[in-house]
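One protein chain omitted, others in place.
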Amino acid sequence: MELTKEQTQEIKDQQSQENKTKRVTAPELEKILYDAIPILDHGFIRVVDYMGDDTSIVQAARVSYGKGTKKVSTDSGLIKYLMRHWHSTPFEMCEIKYHIKLPIFIARQWIRHRTANVNEYSARYSILDKEFYLPDSEHLAAQSQINRQGRGDVLKGDQAKKVLDLLKNDAEQTYKNYEEMLNERYDGTVINEGKTGLARELARMNLTLNTYTQWYWKTDLLNLMNFLRLRADHHAQYEIRTYADAMLDTVKKWVPITYEAFMDYRVGGTEVSSKGKIVIQKMISGQKISIEESGLSKREWNELMSAFGLKEKIIQ
Amino acid sequence: MELTKEQTQEIKDQQSQENKTKRVTAPELEKILYDAIPILDHGFIRVVDYMGDDTSIVQAARVSYGKGTKKVSTDSGLIKYLMRHWHSTPFEMCEIKYHIKLPIFIARQWIRHRTANVNEYSARYSILDKEFYLPDSEHLAAQSQINRQGRGDVLKGDQAKKVLDLLKNDAEQTYKNYEEMLNERYDGTVINEGKTGLARELARMNLTLNTYTQWYWKTDLLNLMNFLRLRADHHAQYEIRTYADAMLDTVKKWVPITYEAFMDYRVGGTEVSSKGKIVIQKMISGQKISIEESGLSKREWNELMSAFGLKEKIIQ
Amino acid sequence: MELTKEQTQEIKDQQSQENKTKRVTAPELEKILYDAIPILDHGFIRVVDYMGDDTSIVQAARVSYGKGTKKVSTDSGLIKYLMRHWHSTPFEMCEIKYHIKLPIFIARQWIRHRTANVNEYSARYSILDKEFYLPDSEHLAAQSQINRQGRGDVLKGDQAKKVLDLLKNDAEQTYKNYEEMLNERYDGTVINEGKTGLARELARMNLTLNTYTQWYWKTDLLNLMNFLRLRADHHAQYEIRTYADAMLDTVKKWVPITYEAFMDYRVGGTEVSSKGKIVIQKMISGQKISIEESGLSKREWNELMSAFGLKEKIIQ
Partner (left out) sequence: MELTKEQTQEIKDQQSQENKTKRVTAPELEKILYDAIPILDHGFIRVVDYMGDDTSIVQAARVSYGKGTKKVSTDSGLIKYLMRHWHSTPFEMCEIKYHIKLPIFIARQWIRHRTANVNEYSARYSILDKEFYLPDSEHLAAQSQINRQGRGDVLKGDQAKKVLDLLKNDAEQTYKNYEEMLNERYDGTVINEGKTGLARELARMNLTLNTYTQWYWKTDLLNLMNFLRLRADHHAQYEIRTYADAMLDTVKKWVPITYEAFMDYRVGGTEVSSKGKIVIQKMISGQKISIEESGLSKREWNELMSAFGLKEKIIQ
């Protein structure tokens, strides 16, 4: 990730603000406010604004006149209780806003979370930056042979080199032709004076899906956790997971008590079906239980055993 | 509206905070932050948190790295343009949170706006305050004879007095019986020691709809404007309108440029149908136009004439 | 629940329709379409429209051109997989619409689920029916002494009788005064000719919260399941639970495969936190584990033991 001088200066200007406020603040989050945290080869996330902290959740749950805090231990107990029992509305009382740069094919996954507010850089109006995502060689994975939606081993040697060359050349060529059609380069210089280029809203269709875009993305804490629970999960595509992981860090700095409860009950937790509960009960009481009796499919059985670290029970 | 000593102290404690932040602030709004602004006889609104200001809208519309402000005049032009052309997403980038006390029958109208976040005081868990709304005599209106959903003249003399007596007596009696069933008074004192009262979640059903409740209510600026456009309108019920009017004042302190554009294009503006446009065109060019030719219903015709202040054209 | 002759006729008229359609239909649901299923003393639910069936979920998950069904067993496997892995969007492709009559204090709980479409009977415009909820004696529960938000034992003898009398008398009296203020009875007859009553939008504030209201309520299957998961749960207030239970039956008739997966994975399932997983693992392997080592609070420990039917491990 490289920022222009101007962009670096704009970020510094924002960070040099020292405003007074009667609002609650999150001191650890303030420290990294506006910072561009690098993700992938040209992407980043930046926290650009936020509202509320852990005490805001307590305040809303109690509908109190004041700050809602009695003692940290009481607050922590209440937040854990709310998380455990899916009392979701108090977590909606905190809000955060990110500025994010990301490849278009990841943006298309991301936007499926409809509960956030989004303003994306407009390629109808402006020319997109000349930046495209090329995976690191360690992330250049083959198609999984067992999961149609997953990755297998990393590609090696010539095949890896060839894939990277194709991705790079195609991105560069289609971008060059994008400029050609626009009759304008990414830096604003005109190619042929006196000629009018193709409309921007049309020319963009020639770009490949690894081209970077950017947006402002704002959401409340509840919906952010829903997003992170799915996207920081190991089933998520690696590229979006790196964004989710970096965002998890910002949640930790922002609302540390909620973060801890979230990691315990959601990210690190598991769900057990009614049939699965019977299997676990029998195992605890030392009874034998076979997959046939359980009523679980092989896939379900293995997911259950895996969730409780019972690797020896996994059926090949 | 009367606050207890404790509540007054809690508000003062919040207002005495002097935190430093790198976030943008809205100085005029900071001045009234946490203040309980009285509405009706026992209600209030309090701004308890906010995110962003006018420059945040510009920043999001431009997806810029920095503050998004070039000069105030440029920002103002852009905000007006966005408002006029229904570019709605930049206005979603500002967020505000209110603490509101209001009668239940108004809360029921209010909650129909589904895009906000809400935490309401729980009458399953706690005892509701002994406060009920009684209209001022000037707002004690008769049923309108022409609009089934509106108010006519103000009631007078004996009839007014009787209505107020009925409202007051019924609210007091049902509240007294609420306490009786709970075996507990509003201040927490037990009525008959050694006896268990009816469950709170049941006892509350005896209260009248003018009993006050309270909630935390958080929304973005776009949805707040949608709410205010409908609820600060003269078609809205007087009681909810007083809340909306007070909230309009807070919007003015928060995002003055957006407020001005909102008043010009939405609150003070009007819509004209395709048939209505033809009527206006003919009037401008001095042609005669009758309601029959216009294709408008009498009601539509009168709404159009009224919108443009053409009182002499209104048909009785 | 009593319907007027007119209402009964209107329902019969709807049921006598025999339209032809190329849309998919749910034959079991068609059988009860428009039926008013009685709930509580005066309430009901009626399914008045629906869109899609189990195959619509499969069709959307596959984005197929045709019906999406290969064989029932394949469809069933896919639906279970989607449910287990929180692939939520295919379930949004089915939609259902209910007509519901319910007490206002329950309507206020219900409306907190914001993702549905709602049209409520307007008491600004019309007079509410003279019907209020009075609990059966078996549901007249005392306040729980251990859970501030729950019910304890059933009230008995004189106390029960007194509570019912208070509820009944207060509802009748406030309704009578509502009519008085309106100068109009529930059946539309004017009380004093030549006098104008109080505006309806004001008079309604005198009614108690057990007065019945009604609405059209439309939602997609995903959000319906979210609603039912919370409201058919034993933590939910009895009164809303009876509605949820009746709605579960309609889901079974509508989308039987999805219903089965929902009961197994959601309603009958449980969640285990990361700390809880370690406790279960140790129990399975026969290791001793105490609450102190577990890091769980007493409440969490008991919830975990209770979820797996380990009553002997519950700590008093």
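Residue numbering begins at 1 within each chain, and the chains themselves are lettered A, B and C in the order written.
The rule we apply is simple: contacts are C-beta pairs under 8 Å (C-beta built on N, C-alpha and C of every residue); 3 or more make two chains touch, one makes a residue touch a chain.
Treat the numbers as computed from the prediction; the structure is a model and nothing was measured.
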Legend entry - Option from A:59, A:89, A:210 or A:258 whose C-beta touches the chain left out: A:210
Inset, instruction - Give the residue, chosen from C:50, C:133, C:212 or C:301, that touches the chain omitted from the document. - result: C:50
Legend entry - Chain not shown: contacting residue from A:114, A:234, A:288 or A:311: A:114
Legend entry - Omitted-chain contact residue, chosen from A:9, A:74 or A:143: A:143
Inset, instruction - Write the list of chain C residues that the hidden chain touches. - result: 3, 6-7, 9-11, 13-15, 17-25, 30, 33-34, 48-52, 56, 59-61, 63-67, 89-90, 92-93, 95, 97, 99, 117-122, 214-216, 218, 220
Inset, instruction - Could I get the residues of chain B that touch the absent chain, sorted low to high? - result: 77, 80-81, 84-86, 89, 112, 230, 235, 263-265, 267-277, 280-281, 283-284, 286, 297, 299-300, 303, 307-310
Inset, instruction - Name, in rising order, the residues on chain A that touch the hidden chain in the full complex. - result: 103-105, 107-108, 111-112, 114-115, 118, 120, 122, 124-126, 133, 135, 140-145, 148-153, 155, 159, 163, 166-167, 170-171, 173-174, 177, 180-182, 195-202, 204-210, 237
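Just so it is clear, only the chains that are shown with their structure count from here on.
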Legend entry - Copies chain A and chain C - rotation angle from C-alpha fit, nearest 5 degrees: 180
Legend entry - Distance between chain centroids, defined by C-alpha means - chain A, chain C (Å): 34
Inset, instruction - Provide the C-alpha centroid distance between chain B and chain C, rounded to the nearest whole angstrom. - result: 29
Inset, instruction - Among the residues of chain A, pick out those that touch two or more other chains and give their numbers. - result: 89
